[in-house]
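Here the complex is missing a single protein chain, while all its other protein chains stay put.
Chains: A, B and C, in written order; residue numbering restarts at 1 for each.
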């Protein structure tokens, strides 16, 4: 079972334009700080957060209970000009778990409701026995030599976001999620997806976008360790330890 | 003339996996901090930075000279485990300017070259007389009620990134750039694009993606002010001060 | 038993002046960030860090084991231009525990040795059974009306640092520590100090410095909770729930 936490800033949209629109560089700083802070807080519990849309962030939170979430929620209230709500869901696939997590937040009220404040709704937690996280770390083969160092920066970005969108779509079809994590890197919480399926997903995206993708995949009880294994898998492919486009590692 | 700065972390890829892969939540924190810090530093000069790919960031930097860039470059070296290189270009359109900025960095060496360190190549600066920045702030109509509060979080994200990719493509066709700035918001440095052209761009993306877009557009000597005007324009559309999907404001 | 961690930046002095002196505002930012980050990391474990000298920070770390320390040490290496070493000691008083923690670091090499890197020496950890933390939160009576709002800022600061120095000296005599935590606030890890003794300490400092001090004192298994209780105690004194200058709270 994979446990997903959806984090949403309370009533953020209206705040950004009250009394008038706030200075955009300030908002960008604020959002990046929130993301960095949540990454630290969840990271301290071996969990991992993806920025997603910055005002709606998604975490893999296996191992974290109500108290751990609550302390983070309190800490944000104590340091930011806004509060956050959280919903937590657990399921056998990441897509299903985020669906439940979303419901848990929506039950508490709308994202732009002035009444909703610091909802923390947990549908269920992954027990230690059942906890399992599969993460794929996907990147583009040799992007530095084929794009970054030869194309202009914006055209490279178009390729990177084209790949992102197509990965998002294809991975959804196999009940997985996909997030951009910078550079030419993507992370996909992908419980239950086997090597054949993932290989197919990557190939489909390769064909649509004209790049060549590879993926290290880690399977572990907790997110931090799964991500570590995924990184090692990716390094092993880069080091030509396999000819395959995917490499699965499990503790 | 719009002035664009491309900021690239020196030799970042190799560093992230030396001696072994570094903990992903640490890297995510690091990247978000770098983005937040650069946003502050450029923001202090009324400029604005977009995270782009996090290891390659793009700024509108009209008003900033060699010294201002140099101080930021030094400051990063003094606080981060890596250094950054910068290329600066100026042109009548944003797309052209980033092309020159990219060349300026590429001239200094590859993104994964261990030899390249703290390149700061400026092709030309926008003089005060010629300086002009046009920024469009684009968002999705009523996303909270149509998506965030009713769809699951991931499906909403797919829509948001679908829009992003299509905006990137369509705006490139009119020599503009487009960046995601969180939520359902996008910013497009778009010098020389007139209301008719922008209206067409939005409509094309509307049709492809099934959402409805609108844009406030600010035109000013410097980026911070242009962004402010764009925000005000967007607020005016939201407040039904116009029926149009675009509203241009200029000092 | 109270558990103290001493955190020391490795070879920091030489780094700050290599190749030439680094820009002081950059160093100040760097130090404040390190402090803020360590506070978050330790805070995520219900522990608490005091900035002390910024390059030598002191934490009460009951409840944190080798792994928890190691992950923080790794995380700093992954995000900062330097590394940190840590020594951990446990004793019945805070003064004794920090003495051991210091020895643990010094065993690993000098603070300005280029060879020492990421020492993590633990003499002993406080077991759950024996773990106990006493923290006094001390402040100056009505400083806003007597100093901040009537004196000039610097003269107020002189008073605040005068009190700090005298508290440091007097609390050492009873095997405790004292740290400035901003405003007119001080925190004293003070295991084994009873109300009478603390009352005497405060009175002595009152007489020497001409202000009037009070203290809420929390006693708990872990630092975060002890600090919370101390804060509540201080609030109760402010609310005139007692005439005493000290109020001890224990779970």
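Note that in this section a contact is a pair of C-beta atoms (placed from the backbone, for glycine too) under 8 Å apart; a residue touches a chain by one contact, two chains touch by 3 or more.
If you're wondering where the values come from, they're calculated on a predicted model, not measured in any experiment.
Participant: Please provide the labels of all shown chains that the missing chain touches.
Facilitator: A, B, C
Participant: Among C:10, C:55 or C:206, which residue is in contact with the omitted chain in the full complex?
Facilitator: In the complete complex, the chain left out is touched by residue C:55.
Participant: Touch as defined at the start, partner being the missing chain; which of C:3, C:156, C:191 or C:245 qualifies?
Facilitator: C:156
Participant: Of C:84, C:187 or C:219, which residue touches the hidden chain?
Facilitator: C:187
Participant: Under the stated touch rule, tell me which residues of subunit A contact the chain that is not displayed.
Facilitator: Residues in contact with the chain left out: 22-23, 26-27, 29-30, 33, 74-75, 77-81.
Participant: Mind listing the subunit C residues that contact the chain we can't see here?
Facilitator: 6, 12-13, 17, 20-21, 23-29, 31-33, 35-36, 39-40, 42-43, 47-49, 51-56, 58, 95, 98-99, 101-103, 106, 110-112, 137, 144-145, 148-158, 160-162, 164-165, 168-169, 172, 177, 181-184, 187, 224, 227-228, 231-232, 234-235
Participant: Which residue numbers on subunit B touch the omitted chain?
Facilitator: 37, 40-41, 43-45, 71, 75
Note that in this section only the chains that are shown with their structure count from here on.
Participant: Taking CA centroids for every chain, report which one is farthest away from subunit C.
Facilitator: Farthest chain from subunit C, going by C-alpha centroids: B.
Participant: Taking each chain's centre as the mean position of its Cα atoms, how many Å separate subunit A from subunit C?
Facilitator: Chain centroid spacing, subunit A to subunit C, equals 36 Å.
Participant: Taking the mean of the C-alpha atoms as each chain's centre, how many Å separate subunit B from subunit C?
Facilitator: Each chain's C-alpha centroid was found; their separation is 42 Å.
Participant: Return the distance between the CA-based centres of subunit A and subunit B, expressed in whole Å.
Facilitator: About 22 Å separates the centre of subunit A from that of subunit B.
Participant: Tell me, which residues of subunit B touch at least two other chains?
Facilitator: As it turns out, subunit B has residues touching two or more other chains at 23, 26-27, 29, 33.
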